[in-house]
Structure formats: structure tokens, C-alpha cells
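The following block contains the structure, expressed as C-alpha cells.
As you look at this complex, bear in mind that one protein chain is not there, while each of the others sits in place.
Which chain is which? They are A, B and C, in the order written, and residues in each are numbered from 1.
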Amino acid sequence: MAPTAAVGEAQELTMVQAINAALADAMEADDRVVVFGEDVARQGGVFRVTEGLWDRFGPQRCFDTPLAESSIIGSAVGMALRGFRPVPEIQFDGFTYPAFDQIATHLAKYRSRSRGLLSMPVTVRVPSFGGIGSPEHHSESTESYWVHTAGLKVVVPSGAADAYSLLLDSIESDDPVLFLEPKRRYWAKEMVDRGARREPIGKAVVRRAGETATVVTYGGLVGTALEAAEVAAADEGWSLEIIDLRSLVPLDFETIAESVVRTGRCIVFHEGPRTLGMGAEIAARVQEELFFNLEAPVLRATGFDTPYPPARLESTWLPGVDRLLDTVERSLGYDHG
Amino acid sequence: MAPTAAVGEAQELTMVQAINAALADAMEADDRVVVFGEDVARQGGVFRVTEGLWDRFGPQRCFDTPLAESSIIGSAVGMALRGFRPVPEIQFDGFTYPAFDQIATHLAKYRSRSRGLLSMPVTVRVPSFGGIGSPEHHSESTESYWVHTAGLKVVVPSGAADAYSLLLDSIESDDPVLFLEPKRRYWAKEMVDRGARREPIGKAVVRRAGETATVVTYGGLVGTALEAAEVAAADEGWSLEIIDLRSLVPLDFETIAESVVRTGRCIVFHEGPRTLGMGAEIAARVQEELFFNLEAPVLRATGFDTPYPPARLESTWLPGVDRLLDTVERSLGYDHG
Amino acid sequence: MDLLVAEGLELVQLIAEDGTPHPDRAHEVAHLVDQLPALYETMVVTRELDEEFVNLQRQGQLALFPSCRGQEAAQVGCAAALRDTDWLFPQYRELGAFLHRGIDPGGIGLMWRGAWHGGLGLIERAVAPMSIPIGTQALHAVGAAMASTWLGDGGVTVAFVGDGATSEGDVHEALNLAAVRKAPCLFYVQNNQWAISTPLADQMAAPSIAHKGVGYGMPGVRVDGNDILACMAVVEQAAARARAGEGPTLIEAVTYRLGPHTTSDDPTRYRTQAEVDVWLARDPIARCRAYLGHLGTWDDSLEDEARAKAAVLRTGLRAAVFDAPDPSPLELFDHVFTEPTAELRAQRAELAAEIDRAG
Partner (left out) sequence: MDLLVAEGLELVQLIAEDGTPHPDRAHEVAHLVDQLPALYETMVVTRELDEEFVNLQRQGQLALFPSCRGQEAAQVGCAAALRDTDWLFPQYRELGAFLHRGIDPGGIGLMWRGAWHGGLGLIERAVAPMSIPIGTQALHAVGAAMASTWLGDGGVTVAFVGDGATSEGDVHEALNLAAVRKAPCLFYVQNNQWAISTPLADQMAAPSIAHKGVGYGMPGVRVDGNDILACMAVVEQAAARARAGEGPTLIEAVTYRLGPHTTSDDPTRYRTQAEVDVWLARDPIARCRAYLGHLGTWDDSLEDEARAKAAVLRTGLRAAVFDAPDPSPLELFDHVFTEPTAELRAQRAELAAEIDRAG
């Protein structure tokens, strides 16, 4: 459980603690908020993200479900329809797939189907992405599926403070949100101010200003990109601008554009497979809207078009500092056309 | 049922008849081929695509399943594992979603998981896409989901002759294929030669040669693009080159590149939502690999980022001749950078 | 009389096929019998409007229509045993339940016309939009029922599913979740014997759908779905049980789809006229009428009034649907999110310009 502190007082929290704090604060603020999923109650979640909520808010507001993901999302739809604000957890990224139908055919479409009469204020929390040596199906990058599905917001925090603020925003939003938590940053600490909100959903943030090239990224790779930027500055004298998207839908294209107009070079950095990964959309948009501003094509430093590898191979497969800097170098290799 | 004709003799067939003929020929050639799904046997499928197979090959080779899509794909995985070549039908595009988990976690990954020991020669036939005034969930463009999922081949025929040949190729392939049939072309006729194969899976075809701009498309929109090309030639004097991708995985990037190098302009034309639709990937690839050849950014003439509309609104929502030509015009509006 | 005996696998029937009352149970259902004249009218209206929907489809005014002919008692009887505030989660064939709820047939017609998904005017009457993906709505019903408990509103939620739907994983997950949570939810399976061309025997191997209750730890009841009184009695008891916090019930209403699956379907491809004839003889409307005759409460004016009311509603339906203007395609962009994103605003403008250019 998150260490308690007076509201307004910043505390150093891990992302796990920050999410836990956001859930507690949301449940405290609005008793229509309910938290459920597999092993979230007694156990407090396999990552302890929901620890203490069952004790504190009781078994009606925080409960374990049977092992059935479609039922977790399907029942959330019904609860939302009756005025609740469900915050279901799907235990791991790969287990959103059994719930794909409920997400794509109902969660995403209920507002539209009801001609705006019914909202779906459902925040689906999903411990996501790779990098922690998990078994098969526990390291999936699912964001492309949701981003392509009209009607879903897709939020991916990169650190504890954003996780706290964006999760509260998501729970308060009347739209359904897929909230993808980068497991590999679960234990990274950051100062979190429970009394304040950061930039809202839909706003990207420049995490590091630079002139050489723009790196667009999100989630667990933001930290990697910042690391790469340090290396690049030290070793090559490059100054990379690092944009943390924070949400993929809505996409803050303005912030990307503002940067690329200055740098003329754009690299998208994400860990999911390249083909139709988020990099495809950003490349398509950037070249379409900033055609005359580009010194080089938009390049992608990403995972590969293979199933996610077994744990022992993931560090080689995953895009890291090297892959990003190789790609920046490739971008810099382009001369004016 | 497809009218019978001697092998090697071309017949005029609708796409429904051509697919039916391919299924019959595949079942005749290899008794490990089994066809099943909802209402495919007695009824011959809601579009009559499987008509006559139950009578001809008996209830073991062509049978109705319970109403449960996950079981259709999941059992196909098991059959494939024991040496069969299942050709399941999912009745409509939107009903692949309950089977998403079996497709993404197993069908796509079994070869990889088994380190190449087990093949998944499964061809999932799906009457797909919009344009025929269907109710909700019956007009979905699902291709992005499969294209992003490593391990699946994705084939989309545009006419009867290709449907026949590509379906036979798919069934013979040891890889899992999502075979997306554009319902709106089901009743369009073409000469089909049951004795011959056309270009294999992975090969795109230039359906019309041109110089003004390259239009990359597939499935039901190939016909629309050809129509637009006629209009453009007559009204504007433009000569559009129309590429029919035929398969999205593997993607025949060479054929696209060869064309775009000549025209300098590329428009992707598909009916699914724009964001992370196939156009995103093609735009990303083209600008990456042909950066110095482009006179204008790759543009997308597509459906919108909304749920698929009700039938009465679909003709306005769907990309048609106008949207494509408006987009070509926009492309032509770019001057050299 | 407890109709919900845990393994109650005999068919509950209160009106025999020829309309004679059950010899022993008349007194127990006396409180329901009073409603029958009104419900008879609703069934007749349902049958007539159903016919009108089919006409409108033939005239090219609707894209499709799934007739509920033959299932009127199962649908009207169920709805009649509930409160008007109890949420219903329909599949798509529940015209009788919709009409009992007082939903405007025009809002149903506009769905089948292809003007808007899910139907209009349902939510306002505590009915969820029609759900095309089979079985999915059962889970929504369970979630809504759980919410009812939390709200303490005493509501019961009903999931309507078909015999075919019982094969879907979602229906299993719904039954299981409801049982575990003791949710006030009824699973009302209209076993109309067919799922498009697939007969029940190819759908499952259990002795009956009601038998599935056992595996979830909930009562499973088999009721004659063409006997409106039996449907009412069973639903009434199950609803009372649910309201009392005793949990869900699985109800199998045994009936028959007299028409094609939808107007696009040709049932002669997969079933015999002889089979249909057997069920034509079991017509639920005629049975109710005969029953009222047996009770001595039948009056020909009932028929006349029902037909007169149906005529008015048919006219209203035609007026609402015939050549109805389409919604603006631009409206599609307004309901994706609470507020359209920048991208959606841009796409909306694009389409608006395209429409303008096309004139």
C-alpha cells in the first residue's frame, strides 16, 4: 500500500504505489468506483497494485472475479450502464485477448450505439509490455489493437507521477480507457503529489528538449529513450528531443509536429512488433502533415514481427538504447532530398 | 454450387461460386481438408459459399458447429496439430472477435512455440467488410488486427478468379491464413480457370498501369479504384496506376516500390478506419524506403475513426470514387519540396 | 407450488395445448389470470406488427427483420411478470417484450431500416440496445444486476438469449458469474429449436437447456414457452427469488420460431413443413384465447379491440419508418467519445467537405 502522506505533500512512490494511491483516492472520492479482477482483493493483485483496497473499501467495492476475462469486461459494461465507474483489472496484457470481443464490440461502441445516451466510464487496467522476464503471453504490446478500434482511449504512463494523475483522469473520464501499465517501470520511484494533477489525457510532454532529432515514445521506453539521449549527448554530441505521448488516443499530434518542424527528423520508439505498431501511424501522420519539414523519413526503432520471445531472449529482441541510437544515426545519414 | 466444367476450361463464376469451387477442389484433392462453421453444412452457409459440400463430401468433411467462434478456431488448432487442414468459416467479420484469443495466442504462435515442429495449415474464411447494408458487427474491416499479429498470413481477394486461386494456395499453405472475402464482390462475375493458378500469395498485381499516381488497395475497393481510374482518365486526364495487394502479409512491397518510383505519388485506399489501418503501414514503409522518390506525402483515402455506421449511412461513410479522387487531387497539389 | 425445483426438468405447463387449465393449479395463478386479456391484446399486436415489419422489409424499407412469430407468449409473458423498471437485455428477436414495455415500434423499425444501431427508444424504458453478437449481452445483464444490488433498487435484470447462444463462452461466463455473485439476474432462454439452420441437437447434447443450471448452482426450469401463464408464473417466482437475494435462475422457455431466421433466410433449406405444422398447431395466441374461453372470460370484443389497436400501431410504424429521413452521417463523429478528439473533428470536417462537393 502507498505510504500515507497529507494531501498536497509530494511523496516518493513506486509506480505500483502510485497506481494504488490513485485507486484509493478515486474510490474515496466517488463510491461508484469499483475495482475488480482476478486476485485483486485478498491477494491485492499479483503485482500488489490493488493491495489494501479490499480491506479498506470492503468486498463490494473491491472483489475477486472468476477466472474469465470476457466476464470481467462484459460485466463492467453492465455496471457502467447502471451508473457505476468500474475499474477492472486484466491480470496481464495477453489475457485481454479473451475479452477482445467485449472490448471491441461493446465497450468501444456502446456510446455510439446508444446515440450518446449511455456512457462507458470504464477504465481497464492492464499490467502490460515486456522486459521483466515473464512467461509466454505475459509481455504483449496490445496498444495497436485498441488504437485501431474506434471508441477507446488508450493511456500509457511512463512513470509513477503520471500514472497517478492519468489514472485519476481515466477513472473520471466518461469514455472507456485502456490503461496500459508498463510493468518494467512498476518499481521505479518518482515524487508524486496526490494533491495535484499533471497534464491531462491527450497532452504529450517533452521530457527532454533537443535539436538533433525527435524521438516519439511512450510507456516503459521513455526511460530508455532518456538514457539513450544521455549517451548520445556524451558520445556523439547529439541533442535528442524526447516526447512522451502519455496517451495514444487521443494523440497529441501538435506536440509532435511542433518538435519535428524544428528537428526535421523523427524516430518512433516502441517495443511492440513494427508492422502496424504505433510507429506506423505516427510515421504516416508526420510525413503527411510535415512533408516539407522532413530532412529524413520517419524511422521506427521497435520490436520485430515475431511472437514475443522467451524471457532469455527478450533483452536482445526488445528495442533498447542501441537500436534507438542506430536508428537516429540512420536518420542523420539522410541528406536533403 | 459452382456450375461444373471440365478442368482447364474457364467458366464465368461469381466470387461465391469461385470460392465454392476452390473448396470443392481442395477437398477433392486432399482428404485432410475439412470445412466447418456455423450453418455451413445443411444450409450451405448464409452466403451459399459452402453449398453442396456437405452433400458431396459427407458430414465428416463438412459440418455445422455449435454457435461458438472460439471453439471453431480452437478446435481447428487441435485438428491441424493432428495433421488435418481445417478450413473453418467465421460467419461474419465481427464474429472473429470472440475467437481473437485463439487466433492471436495459438493459431499465430503454435509454429513458433513448437520451434517449427508443428504447422498450422488452417485457412480461416471470413465473409468480410461492408457495403451490403448489413446490421451492426457484420461489416467490420478486421485486417489490421491480423496484420499486426505476427504469425498470420492475411489474404484478401478482389475478384472471383483470384479468390479461387488464392484460396487453393491458402489451403495448401502450411501457415495459418486469414482469408477475408469482400462480401460486396461476392456476386461479381469473372472468368475462372479451375485448371490454373494465378500469382501466388505474396505477389501484388498491377490492375491498371498509369503514370500520374499509384493507388494501393485490396479486396472490395479494387473495383472501386478501377472505376475511379476511368473517371479520372475521362474527366481529368489522369492516369492512375492501381495495385491490388491480394495479400497484406506477406506484403509485396517491391511491386509498390516499383510503381511509386515511377509515379512519385502514392495513395492507399481501404475501407477500415484510418488510424492504424493498412494505409498507416504502407505510408510508413513507402516514405521510409522511397523518401527521395516522393513528390507528395503518401495519402490515405479510407474509412473514418468511428464505429462502422448503420446501413443507411454506409455509402457516405465508405471511401468511394469521390474520396479517392479528392485524395489524388490533394496529392497532385503538392509541389516539389 | 415451487416451480423452481433445482432440477425441475419437467415442462411447467399451466394451460394445456387445447387451452384447458391445469387441473390443480388454477388457484395459484389467479392473480395472473386477470392480466391475460391485456396480454392477449399485446400478443395480437405483436403478431400484427411483426407482419408489418416483414411487409416493410419486402417493400425495401427495412434491410432485414427477424420475426418473432410463434414466440409471443414467451416474450410477453416474461415481460409481464416483471416490473417496468427491471432492466431487460435483449438479443434482437424480442418484439413482444419490447411492445409490452411500451417501446415505440418506430424505434425498432429504424434499427432494422439501418438508420441507427441497437434501436431507438429502448434505453428510456430500461431495455438495453439490441445486441447482435450472440450471447454477449448476458454479461452486461449480470453486471447490471450486480449494480442493482449495490444500488439497492430491488431490481431484477433479465438476459434474453437464444438456444444457439447457450453455446457461446460468454453465456457460460455470465451464468457462472451471476451464480457466484448471487446476482438478481434471470437468464431467459427462448429455445425456439433453431439457431439459423442449426437445430438444438447439433448445438448441445444435454437433455435440456434447463439442465445446465445444475452446473452453475442455480435452479434450471423448463417452461412451456407457448403457455403465457406458465411463463409468467415461472418468471414471477424466479424474480421474487432474485429480489430476495437468493440469486439467479436459468429459465428455458420451450417454443418455436415459426418464421425464417430473418427475412434473408429460407428455412425450407433445413427443416420440413411437417415440423412447422406441429408447432403451428401449438400457436400461443390461440392457446391463450382458448384458455380465456375455458375460463368463460373470452369476449369477441377483445379480438376486435386488439385488431383495432394493432391497426393503429401498424399505421404508426409505417409512418415512422417509410422513407424515413436518414440521420446525418456527420453525427457518427459526435458519439465516438464524450468530446470528439482533434482527429475526429478533422475527419468530420473532411467528410462534410466531401458531402458539400458532391452537392
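Note that a residue touches a chain if its C-beta (ideal position, glycine included) is under 8 Å from a C-beta of that chain, and two chains touch if they have at least 3 such contacts.
Worth saying up front: this structure is predicted, and the values here are computed from it rather than measured.
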What are the shown chains that the left-out chain touches?
A, B, C
Out of C:P23, C:G60, C:G152 or C:P207, which touches the unshown chain?
C:P207
For the chain that's not shown, point to the residue among C:D86, C:D104 or C:E168 touching it.
C:E168
Which residue among B:M79, B:V205 or B:L332 touches the omitted chain?
B:M79
Applying the definition given at the start, please give the residues of chain C touching the unseen chain.
167-170, 172-173, 176, 179-180, 182, 202-207, 211-218, 247
Mind listing the chain B residues that contact the chain we can't see here?
34, 60, 65-66, 68, 70-71, 73-84, 86, 98, 101-102, 105-106, 109-119, 150-151, 153, 173-175, 202, 249-251, 253-254
If you put the missing chain back, which residues of chain A would it touch?
38-39, 42-44, 46, 64, 66-68, 70-71, 94-95, 97-98, 133-138, 274-275, 304-307, 309-314, 316-317, 322-323, 326
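Criterion: only the chains that are shown with their structure count from here on.
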Most remote chain, CA-based centroid, reference being chain A
C
What is the distance, in whole Å, between the centres of chain A and chain B, each centre taken as the mean of its C-alpha atoms?
32
State, to the nearest whole Å, the distance from the C-alpha centre of chain A to the C-alpha centre of chain C.
41
Could you tell me which residues belong to chain B and also touch two or more other chains?
70, 94, 97-98, 136-137, 275, 304-307
Residues in chain C with touches to at least two other chains are numbered 116-118, 133, 169-170, 332, 336, 343
